[in-house]
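Just one protein chain is left out here, and the rest sit where they should.
Coming up: chain A.
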Amino acid sequence: MVTTRRVPGRFPDTAPVPEVRYVRTVDSPNCTGACGWIATVKEDIIIDLKPAADYPDPEYNPRGCLRGMASTSLIYHPDRIQTPLIRVGQRGEGLWRESSWDEAMDLLAEKFKDISAKYGPESIVFFNQVIGTGNVQKGAQVRLASLFGASYATGYDYNGDISMGYTETVGIDSLESESAAWAEAKTLILWGANVLQTRMPDAKFVLKVQENGGKVIVIDPRASQSVKAADLWLPLIPGTDGILALGVARIILANGWIDSSFIRSFTDLPLLVRMDTGERLRASDLHLGKPDEFVAVLPTSLARGELDKTLRDAAQPFRFVPVSPESLDIEGVEQLALDGIYNVEIEGKPVTVRPAMALLREHLQQEQYSLNNVSQKTGLTPDSILELARSYAQNRPAQIIIGMGVNHRFHGDLVIRSILLLGALTGGFGKPGQSVDIYSGQHHVRFDISPWWYPDGKRPNVVSMHYVIMPEKSPTMNPKIHLPKDGFHALFFSHANIFTTSHVNEWRKIRDKLEFIVAVDYMKTPSTELADLVLPAPTFWEKHELVVTGPHPYIQIQQPVIPPRYQARSELWMMKELAKRLNPEWEAYFEMSAEEVIDYLLANGGPVSAGITLEALKKGPVRLNLPSPDVPLVENIEQRLPLPPRAYPHKEGAQREFLKTGRMEFYKEEESFRTSGEALPTYKEAYSHLSPEELRFPLTFMTPHAKWRVHSTHVNNPWLQNLNRKPVVEIHPQDAQTRQIKDGDLVELFNLYGSFQLWARVTQTIRSGALSVDHGWWSRYLAKGDYNNVLLPERVKTLQETYFLPAVYAPGQLWKDPRVEIRKVK
């Protein structure tokens, strides 16, 4: 373990070994890695980092990546915030006065009280990023916001991590297998997911599929990092993933590669839809049962193999059966009709009804989903599309991993519903190496944290950040969301480069209306530079924390490797200091130490964390009480339990209102879906929501995650800068040539909303018509302009406002939807 010997010369190093100590901890910058590290400390200085490699399942060892390995360059970076800072010049001028903690917290409390008195406590909005990385410390911020009655803006949906296609289909925002399970696949599809770059500690399991004789298919408009692993690369035209998926669905149906048993038990496809209203038939309509129950058709003759034919002969006996959302055990479930036209009477009027499956089949027979048309639209050969369909449906187990390349679009939900359809048609869920999973941020709340976050059951006023920054109020905002009547007047943001990483233009305007901006961070960032008060936090290496993630089932603690540097204090301490100044009675809510909070969280976390203690975690990672392997829906499928899986921290049953059938839903009956023509998964052109002015710009613009950063964390890490020196835009030689752009030229990207300058990288790895710039650069590294100012102004999809459940049902994001042009800078 020890790195204290000098690199060898002619004679061995016989100097005495210095005193060192080793600390095992976990890094958690929101990459979902949650990797364990062993830090070597000599005289309170970290002199080495090595992966801990102590996960009980040896398949996981080691975890880690180049960024964790380079953490010492952030921990000891000259731009660390050393003391509380109070702004003296204009916002953004960079003029600060160092203050004591007392003065800083007095100022903070005074401002909050003042603004709250004038506009109400909900006019102050708290925002901390991806709370799965910080259940204790970030949880303390939520706790304070709850007591105070402040607003709390969810980061997960604002980031675009929320995968509404999942919420709309399975009633929860994502499904994530533990990554070791991927290796069991014989066919593994990376669909808009650059796993070799974005899930580095888990990527080995993708390559393992090939070592075991399986096949890897990569669907991506660029030859991303992951294309190294591809047996088949499908370089489709950006934004056409949805039509590819539905084309494959049609091929699967045409070939009969379906799992009828799965369809009947676990989806809404046998349930009858009324042709007059477009809503589902209710059992109460036929006096068969309750209004929250549905209806399916059970042929009463047990004719072998004829169950799916259209029942034209009125003599063919059948009956209607009620289907409850509380049970998957319907009588005769294995024989339910998946086709046919039936006539019923509802309140004396004749109504035609059909199983949703019949509507789906007809829908997919539209010419646009034919192989020929799909090939034209996607830019893929018919053979390769057939190969995708055949491999997925027949070469099993088959695993799909969906990434943000697909989700970060206005119509991302339609694409994801279409991909999930492939899983549902073929029964592709519930086994290791056979699931349809999506990995975004480290948002997952894997156990019940509400006793710590929501003291005495109080909650903050939760809003989607979209509504904080939208230029105009959304007329269809869900009525559960409450915006302060006089607007937002203060912002408290923590561990978020909020003004840089997205919606730069909107934030500029919003800042003018904010009287007070507070930043909590360990590093000086372009966002902290725009605050009025900056509070120095510790890095992940200087505090206690409790960390969970989606891609693996382990819970781990962070321990302070060294004490907080400079004047940094933990976020928990900050909240205690603020609490007692706002209301002396609130100090009692923050009396526990961070270690005590860890035990408190675990003890009150419900069945998933039951029995796990801080003492155990001090020895290393502990597996949460989850199925083994941790594959989504395995319990639902094996034990025939209705969907959805529970989304913590929401109460049991909170998700029922948007998954009324208790099954995977491919027919959405709500009016908002029907009037949009999206009741069934359908294809909409990715840019169809853009205005004619926005569409004038011909090039699509992608912003994939880079391996050199975690979002914008590490952008100023000199070790990483030594490997990746400047921001470039990837451009195909044809597009470069028509614009007289050569490799290395200074170029400008622009559209209606802004422009920025950087350097061209002419490459064959991207298709013509598309540009790509790695996500997460700070503007100071560009030649000119702000990186994200070409993004489309914030807008939300109306049907994603039909319900609201924070971080589960809320509008997504459209980072990949802007259109731009590029020119050489003279």
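Worth a mention:
We take it that contacts are C-beta pairs under 8 Å (C-beta built on N, C-alpha and C of every residue); 3 or more make two chains touch, one makes a residue touch a chain; residues count from 1.
Everything below uses one rule, namely that contacts and distances are computed from a predicted model.
The protein name that UniProt records for the chain not on display, among "NADH-quinone oxidoreductase subunit M", "NtaA/DmoA family FMN-dependent monooxygenase", "4Fe-4S ferredoxin-type domain-containing protein" or "Zinc protease", is "4Fe-4S ferredoxin-type domain-containing protein". When the missing chain is restored to the complex, the residue among A:Lys204, A:His650 or A:His775 that touches it is A:Lys204. For the options A:Asp106, A:Asp231 or A:Asp745, the residue in contact with the chain missing from this view is A:Asp231. Although one chain is not displayed, its contacts with chain A can still be listed: residues 1-3, 5-10, 12-13, 42, 45-51, 53, 62-66, 69-70, 72-73, 75-78, 196-197, 200-201, 203-204, 207, 210-211, 216, 223, 225, 227-235, 237, 375-376, 379-381, 383-385, 387-388, 707, 718-719, 722-723, 732, 734, 763-769.
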